[in-house]
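What follows is a single structure, and I will ask about it in a moment.
All protein chains of the complex are present and in place, except for one that has been dropped.
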Amino acid sequence: MDKDQCALTPPMGWNSWDCYAANVTEEQLLRNAEYMRENLLPYGWEYIVCDIQWYEPLAGTGEGEYRPFAALSMDEYSRLIPAENRFPSSAGARGFGPIAEKIHRMGLKFGIHIMRGIPRQAVHAGAAVKGPGLRAAGIANPFSICRWNSDMYGIDPGKKGAQDYYDSLFGLYASWGVDYVKVDDICNTNMYPHMPYSGRGEIELIRNAIDKCGRPMVLSLSPGPALIEESWHLSKYANMWRITDDFWDHWDSLKDMFRRCELWQAHVQAGRWPDCDMLPLGRIGAGFKRPRYTNFTRDEQRTLMTLWCIFRSPLMMGGELSGCDEWTLSLLTNGEILDVLKKGVKPRQLYRDDKEALWMNSAPDGKINLALFNLGDENRKLSCRLDQFGIDGAGLRDLWKAEDRRVSGVICEELPPHGAALFRLSKA
Amino acid sequence: MDKDQCALTPPMGWNSWDCYAANVTEEQLLRNAEYMRENLLPYGWEYIVCDIQWYEPLAGTGEGEYRPFAALSMDEYSRLIPAENRFPSSAGARGFGPIAEKIHRMGLKFGIHIMRGIPRQAVHAGAAVKGPGLRAAGIANPFSICRWNSDMYGIDPGKKGAQDYYDSLFGLYASWGVDYVKVDDICNTNMYPHMPYSGRGEIELIRNAIDKCGRPMVLSLSPGPALIEESWHLSKYANMWRITDDFWDHWDSLKDMFRRCELWQAHVQAGRWPDCDMLPLGRIGAGFKRPRYTNFTRDEQRTLMTLWCIFRSPLMMGGELSGCDEWTLSLLTNGEILDVLKKGVKPRQLYRDDKEALWMNSAPDGKINLALFNLGDENRKLSCRLDQFGIDGAGLRDLWKAEDRRVSGVICEELPPHGAALFRLSKA
Amino acid sequence: MDKDQCALTPPMGWNSWDCYAANVTEEQLLRNAEYMRENLLPYGWEYIVCDIQWYEPLAGTGEGEYRPFAALSMDEYSRLIPAENRFPSSAGARGFGPIAEKIHRMGLKFGIHIMRGIPRQAVHAGAAVKGPGLRAAGIANPFSICRWNSDMYGIDPGKKGAQDYYDSLFGLYASWGVDYVKVDDICNTNMYPHMPYSGRGEIELIRNAIDKCGRPMVLSLSPGPALIEESWHLSKYANMWRITDDFWDHWDSLKDMFRRCELWQAHVQAGRWPDCDMLPLGRIGAGFKRPRYTNFTRDEQRTLMTLWCIFRSPLMMGGELSGCDEWTLSLLTNGEILDVLKKGVKPRQLYRDDKEALWMNSAPDGKINLALFNLGDENRKLSCRLDQFGIDGAGLRDLWKAEDRRVSGVICEELPPHGAALFRLSKA
Partner (left out) sequence: MDKDQCALTPPMGWNSWDCYAANVTEEQLLRNAEYMRENLLPYGWEYIVCDIQWYEPLAGTGEGEYRPFAALSMDEYSRLIPAENRFPSSAGARGFGPIAEKIHRMGLKFGIHIMRGIPRQAVHAGAAVKGPGLRAAGIANPFSICRWNSDMYGIDPGKKGAQDYYDSLFGLYASWGVDYVKVDDICNTNMYPHMPYSGRGEIELIRNAIDKCGRPMVLSLSPGPALIEESWHLSKYANMWRITDDFWDHWDSLKDMFRRCELWQAHVQAGRWPDCDMLPLGRIGAGFKRPRYTNFTRDEQRTLMTLWCIFRSPLMMGGELSGCDEWTLSLLTNGEILDVLKKGVKPRQLYRDDKEALWMNSAPDGKINLALFNLGDENRKLSCRLDQFGIDGAGLRDLWKAEDRRVSGVICEELPPHGAALFRLSKA
């Protein structure tokens, strides 16, 4: 199957990282899945993704985010498996199968996070890799390590057994029923400037393994920022790739996303999504021992949703869903806004300076989705001339206000600091 | 008019640089134009472009390529004008008007080269710029100079009169009948790492000036390599931009072009052409005091033409046209090959390593143009599986050999060192 | 004469920059000289240095620090001369001669600032250089400009006449009676990363010119930070070179100077002085339209003086001298502190972290000068073990407090935030 088919619109879902860091549990995953089924599924939200270190029994008990040289749950073929204490249904070598099955029964899809490579512990213990005579030490690259987590060695694509290992991983994941894989430490290769390492080799091994595993899976690459020089390669082999480092609830990061979207605008295509990262909305941070309600103001949250939608970034909700407040829920269930994401095409920046930005994408029936952003710290009047769209006047629907009006010549709108408007224009 | 309209297919023409360096004359321009009319026009070749320093009476008489602090021909508004000793028809303030007129009468189009900015001599002489009260010194950026030619200061876009100056330039060029402008020292902004200079400002001034001048002109930006980070900006404001430094007749440079085309493949679109630079074919180098027949072997020349066409680079012949040998002429007048350039769309690299490369673009009627390249130094058998195009078998036309055959399963082809094949596949 | 002879101890003086920017006048120079004679000369202060653009009649009247393309006062040999409106005694082609003479009569020495290179205006006007057939355009490097001032082109050392030009400059300066030259835009060559320019050529031309001019002159190079890779070359050809960009009255810059002194400590030698830049003490900033009393607290001022003295940096007072307040005067006239500068040798850092630093240099008669610095923002107890000097106990003179005591084992001292102590230890 063409790999683009499994993500023809930007994937939408929930990911455990923003709430639960490396420590999420089975119960938390399923609780969020329940909420999604009941409240969000009709709007297109469908993925439940279990983020990093589900194989680390003591995740979250160290000083930093990860315990150095932690002992990880692993099977006889050097494959990491869920930590039973955190994911009880995985007992008996069932892995994530039971969780995936429950999630599928809700009409949802299930995703997992992995680090590229093979566990360091497997390599140093002389462990086997599935396949005749294969050993972890024979395929590991001793000089390819992650900069921020000590679990893995990278795989040397030139070694016999390298593809076999990744095939064995994705075969296992397919048997569990995984629909989405977020592969980490593989995208921002600028992190490894003096290493003879481009990242391409392991991406291609993973692509091959997915294509052979018998189950469609969305391939999502992290962390960002991805390199624009690699845009063609990422487009060819992945479904989504992060264009930013981890995104959190700071205005500076949100403002900087406009620069990133500008850079990547020409590369947004069906099945191939530059990814602005998760939505740190609602209640987040518990797993980092810093639980909080998002720092973003409501205007900033509208700006976030507007940019992600007009640019067509994947949407991965980061906040705990159960007990979600009305305001947050309203952001996630605005069908008109989400249609800008799902049905708009060819997002492009019309203008940007330090104070404001204008974006559009093309809606069905020749309509135009138009977003105005006030990037400054004071109220600001923005204007947009219609003649650049080849029209004099138009019907304008204000999607956030759910109001209609007519405009001619120039659209003028006053926006609060860090605020946004999103319009749909219909030629007169 | 939409700026893309004036270059819906990659521009094709002749440029004086490879032959005549900074020293071309009116007689040489017209001689090449005559040849083009008689031999090349039916194949789509149409631009005659006068390259750098047509305003320098003593060009080519110094030690290097340019005389430092040369006295340049200039009008009362700080605008450079053709040196009369080299372009006699420009006498009487007629500029390039008479030459353009002759070229237009041949059914061809006329282009000129300019350096961004305003002459240093104008600034230091206190010269005027067209417009009330405007002076050269008022719009020049004293810290923006070219690294390899001492003629100009850059324009500071923030100064009053900056747009007026560029408007006055393009107004003059429009009055001459210019159809194509190659703007230099504006594209590879990596040359100026510590300058607060992104290049964008002057590109936008020039775009505005062309849009206002009343005459369509192709906007070509040099030198390369352009920055991939600027791809969206270059696409928006220019028609073509160089993706390489000056290209000459060395195999290493030709081989390196495959890396550059790989990088830029997603950005090839109608009206927006990444540019592999001129074709240093036939007789070149006279103006550099190193006259020679191209160093490229015939296999390398075929590789060059095949890559430029499958990638859809603009084609600017560099060798002297008059008295062109049969072989070179055959390269420029192969209609089937040139159709790959003109009618193929969506060029993309299928594979590349150090030894070989495969490219395709999509021909009309669902046909596929497929190029195979042997990048190594020995004979090599290349193969290409048809199932990646969703077919089992196909009719294959070998465009260089003008032969037809049928293939099924896998296309296999043995190629000489540095050689290429170009096929058109028709689904069975 | 060995060039080191003219600066056997770190030069001490006053420089017009911190007060008067590019706009100092004859009257201001002489007023400060008078004050120096009366109050500071006995302590070793002796240079009066006229900083940048004394040749620019309208200096300080533009928007920024320098007017772009300003018309400069120049003689018939492309040599800049004092602007008569600012330095009236220079009328009649007497240059700085009359001022230098007055200053010499006070028992002081006179210094000037120059930019490396030749005026752009001379080059573009076709002006002569002293010497048969020499022209400004023949020795200027059209690609070597300063990044922040538009007055000059650099000199191409490979050109005939390059040495003649610099000889003619220093011949003129010698005839005026100049004792000290601060050459600018020549030291931090990292500013010009892609230029084929190491700075060495012009430094050597200037060294030669001084050696030939018949008058000893201190050679001071700016701006910083100088490159540590060039330490051997700077030591060989200059008397002092800046190890920092312009230093102003900000704690962050003062704290950062500890890092710079650490880096350069091995290169402090008689006649060869890494230079921490001027002392922005007392009343400064008038010429920048931001007149103020120094922002440094008294503790910070003591820290500044202590570091400059223990490290043996040249001392160039920046504040207006006339009407100097008692406190500032006390800093400049503490003989015991200044002896650490003049007579200490081999400065070396004993310890540094983010919170504190310890330095020493070796005083005559086996005594030790020891400086303790509190780099943190809170009171701090510092300690220093005596055994690292091979002693158990010592007589200790607190130079700032002018008190004596005995210590044994460990010196302990509590210091206020950003404060310093300076001790002289005498072995028991």
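What to note about this one:
Letters A, B and C mark the chains in the order given here, with residues in each chain numbered from 1 onward.
Following the convention adopted for this analysis, a residue touches a chain if its C-beta (ideal position, glycine included) is under 8 Å from a C-beta of that chain, and two chains touch if they have at least 3 such contacts.
On a predicted model such as this, the values are computed, not experimentally measured, just so you know.
Considering the entire complex, the omitted chain makes contact with A, C.
Considering the whole complex, the residue from A:Ala59, A:Val123 or A:Ile228 that touches the absent chain is A:Val123.
Of C:Asn39, C:Thr333, C:Gln349 or C:Ser426, it is C:Gln349 that touches the chain left out of the display. The omitted chain makes contact with just one of the residues A:Ser150, A:Gln269 or A:Ser362: A:Ser150. For the chain left out of this panel, the touching residue among C:Asp4, C:Glu101, C:Asp211 or C:Glu262 is C:Glu262. Contacts to the hidden chain, counted on subunit A, fall at residues 68-69, 120-121, 123-125, 137, 140, 142-143, 145, 147-148, 150, 191-195. Residue-level contact of subunit C with the missing chain is found at 228-229, 231-232, 235, 262-263, 265-267, 349.
Rule of thumb we're sticking to: only the chains that are shown with their structure count from here on.
If touching chains are joined by edges, the resulting network of the protein chains shown is an open path.
Inter-chain spacing, taken between the CA centroids of subunit A and subunit B, is 40 Å. Taking each chain's centre as the average of its CA atoms, subunit B and subunit C sit 52 Å apart. If you average the CA atoms of subunit A and of subunit C, the two centres end up 55 Å from each other. Shown for subunit B are the residues in touch with two or more other chains, of which there are none.
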